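For this depiction, one protein chain was excluded, whereas all remaining protein chains were kept in their positions.
Moving on, here comes chain A:
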Amino acid sequence: MRVALCGITVRFGALTAVEDVSLAIEPGEVHAVVGENGAGKTTLMNVLFGLVAPQAGAIRLDGQDRRWTSPQDAIRHGLGMVHQHFMLQESMSVLENIVLCAEPAGRFGLVDFSAARSRLRRIAEQHGISLALDRPVARLSVGERQVVEVLKMLYRQAEVLILDEPTSVLTPQEKDRLFATLRSFRTAGKAIVLITHKLDEVMELADRVSVMRAGRLVWSGRLSQTSKEEIARGIVGGALPPARQRAVRTPGEPVLAVRDLEVAGRSGAVGPLSLRVHAGEIVGIAGVAGNGQGELIQAITGLAPALSGEIALCGRPVTHLDVERRRRLGMSYIPEDRQRMGLALGATVSENANAGRDDRRAFTRGPFLDRAAMARFASGLIERFRIRVGGPSALAATMSGGNKQKLVVGRELARNTPLVIAENPTWGVDIGAIDFIHGELMRMRDEGHAVLLVSTELDEVMALSDRILVMYAGAIAGEVAGTEADRETIGRMMTSRAHQALPEVA
């Protein structure tokens, strides 16, 4: 099926998210749509999928104009979308998830699961996919969940497959497997739209590329007519930031020491874990999401109790101290979830910027908050961290993802604590903000702070870390020096216990 988007324009209030974009998606091709976060890629695909109604423009399938009133229309015409955040039901089995909303119903509306099962078996065989249909989704790895999402589309006989940042949560091996499946779809004559910001993936898989910036289509054409550098320049709209230079530093005293730590996890206990982070180094923790990184960070920050083991901060035991005491002793924390943990979205920028500050006296007058001082401080952060927002009195909810994250990063780093913990600090933010946040973390390192970085983005861990620890199944599966890191070795550690022979990582 041939899909054409013609002159699509989408406005949200005063903001124009997509402006007059036209592009063609051909069967038997992988069409990559690239651009920074906020460039309009996802909005454009939501238009194609019927989740957003455009203010202007048309969708054409095989030359005929179509208008969607809901995603159901798009699905009925053979479109399928794998969203960036999976839309699965954890408590249901794989089979139930796949048939949901497209149930083959027999008498009395009872679902004919055996018919669905045999049909799925055929589809899976055709594309070389293997997956146990009766396992509950809650027990699947992120990679397996993605397979469920892909199977879901195939089950609905989608001819056009839209994948929104499909590899952001996968190990390199899982990514390879996904790409093999996508190649099989291409051979079967399906059209595939790949939304991504990873250029290596574009170069590896795409036949056609469309580059978006600030809601406009900058360039669209065959991959063979362009180059990686040209695409990158199109995305950022100018010259690329230079590659980061790493100053050589000898790490100092240990700032964070964790010994034999055990934490209760969602699926079994995490640990025992031991690790140290010294002054002036970035220790990166790589691993697929859900392998105990979250539990480890929660125990170190004091959000979750340790079952056993010891945590010391700047040489002082903190295992039994609460979050506030630990923060005062010298810990900053950039949480993974800026929407819920990092910020109070209903509060102003100024209030958020002052949350959790130590020197309370500078921001109070008697029993009352000193609003003017708070606003001055927030303005300082806005300027220093180049946060794009109306001003200190704007609500946090009005900022874009990247700017929200900059506010969290700014607030935490401005505290200048010996230890900085950053958990997926660039998740879902645009290239400009990523570069800035990485720069700030490096600056902290160079100034002699200890940085513990947890990230599911392997590139991020590799770009920043002096040492890399890999977590798998609640344990540290291996350690690699930052200079010697390569994707294959780390990728293997991300899925095996083979290297788990480290009683204490010094």
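Basically, contacts are C-beta pairs under 8 Å (C-beta built on N, C-alpha and C of every residue); 3 or more make two chains touch, one makes a residue touch a chain; residues count from 1.
In this text, contacts and distances are computed from a predicted model.
One chain of this complex is left out of the view, and of "Extracellular solute-binding protein", "Heme exporter protein B", "Carbon-monoxide dehydrogenase small subunit" or "ABC transporter permease", the protein name its UniProt record gives is "ABC transporter permease". Here the missing chain is touched by one residue of A:61, A:88 or A:178, and it is A:88.
Checked against the full complex, the candidates A:101, A:188, A:372 or A:397 give a single residue touching the omitted chain, namely A:101. Among the residues A:72, A:157 or A:393, only A:72 touches the chain that is left out of the figure. As for the chain not pictured, it touches chain A at residues 50-51, 70-76, 81, 83, 85, 87-92, 96-97, 99-103, 105, 108-111, 113, 264, 268-269, 307.
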